[in-house]
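Here it is: the structure, laid out below.
Left out: one protein chain. Kept in place: all the others.
Up next, chain A:
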Amino acid sequence: MRGGLWQLGQSITRRLAQTDKKTIARRCFASEADLKKTVLYDFHVANGGKMVPFAGWSMPIQYKDSIMESTINCRENGSLFDVSHMCGLSLKGKDSIPFLEKLVIADVAGLADGTGTLTVFTNEKGGAIDDSVVTKVTNDHVYLVVNAGCRDKDLAHIEEHMKSFKSKGGDVSWHIHDERSLLALQGPLAAPVLQHLMKEDLSKIYFGDFRILDINGSTCFLTRTGYTGEDGFEISVPSENAVDLAKAILEKSEGKVRLTGLGARDSLRLEAGLCLYGNDMEQHITPIEAGLTWAVGKRRRAEGGFLGADVILKQIADGPSIRRVGFISSGPPARSHSEIQNEKGANIGEITSGGFSPCLKKNIAMGYVKSGSHKNGTKVKIVVRGKSYDGVVTKMPFVPTKYYKPS
């Protein structure tokens, strides 16, 4: 821990913002006083949150429960996360969907009103600028949530394309929801607890569905989605009502839903096989390489029309040269940048995320390997501190997902 942990906390901020030189300069030299605080900051501190710098924000990495306890409790009972650092954004206007479809791989037009999907913003080379959950609210309103660490570059990217789109007569404008906060309620108690705070029947709202409705006395955007593999919700709430809503959720759960920080959030998403942008997906990685071919809508495969479509459609046809896969390994947990070798000791790739799974009590990881070495059951060696340990390519999610879908 020599050298100070605080500086290390900054490295992810720098990396996620690497395309934005001004942001880097600002963030590198930012002291804690310059970190942004969500409206729940005092609430976190009062509840024992260990605050760390994350993507320019002061966020709780954990509370009094350990990361291990929090991860397990999310799957057994439930977790409440403050994810207000993430950026909610609405596109409005009759051309919102055709505009957005130039930038993302999803078939947004094909979504039913009030439903959403995971998508990826791509660059001209087909690489990922960010991942995002996109919702078609109506034909002239799209709601998106993008990563905190990518906010500046995403907004700049969208704005640049919006300018030229509008100059050609397109009808689209944006609203950044800085007046709102975002809470994620995840786990088996998410629905029963939330049901206490709202009238609409949650049993009719399925995974990926979106509603604008009253929760605990304020108008919220409710999306049945999350980043843990569990059933759950992301609730965009007016900031002045966010602390009350957090308190109400915890109270209604009788203490079973616990405040949960970024540490357990990372364990949970890794167990669920979900990408962390900046680690498992970057500017030079395509969604196809990242295993997100399913997110390229059928119509989009036929028509293209998004940035990097030529590269992406060719990869769908021919297969990518590298692929994101999961691993279970022996020895110490594999970490980002651990080398992956085949059984003969030749380099075949690199780990991008890894750690100890609190739920499986095993080392799990994900990383990129050359096509051919990607099949489940393929034996590999993973190099940690100069020693190689046995690993095996393992199907993800590592822990089965429990999304609420119509039966």
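In this text, contacts are C-beta pairs under 8 Å (C-beta built on N, C-alpha and C of every residue); 3 or more make two chains touch, one makes a residue touch a chain; residues count from 1.
Convention: contacts and distances are computed from a predicted model.
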item: "ER membrane protein complex subunit 10", "G6784 protein", "Ubiquitin-activating enzyme E1-like" or "Glycine cleavage system H protein" - which is the UniProt name of the missing chain; value: "Glycine cleavage system H protein"
item: Touch criterion as defined above, residue of A:239, A:283 or A:336 at the omitted chain; value: A:336
item: Full-complex contact with the absent chain, from A:206, A:356 or A:403; value: A:356
item: Identified contact with the non-displayed chain, of A:118, A:262 or A:290; value: A:262
item: Selected from A:61, A:142 or A:235 as touching the chain missing from the view; value: A:61
item: Absent chain, residues of chain A that touch it; value: 1-6, 8-9, 11-12, 15, 32, 45, 48-54, 61-62, 64, 66-68, 71, 262-263, 266-267, 276, 278-279, 331-333, 335-338, 351, 353-356, 358, 384-385
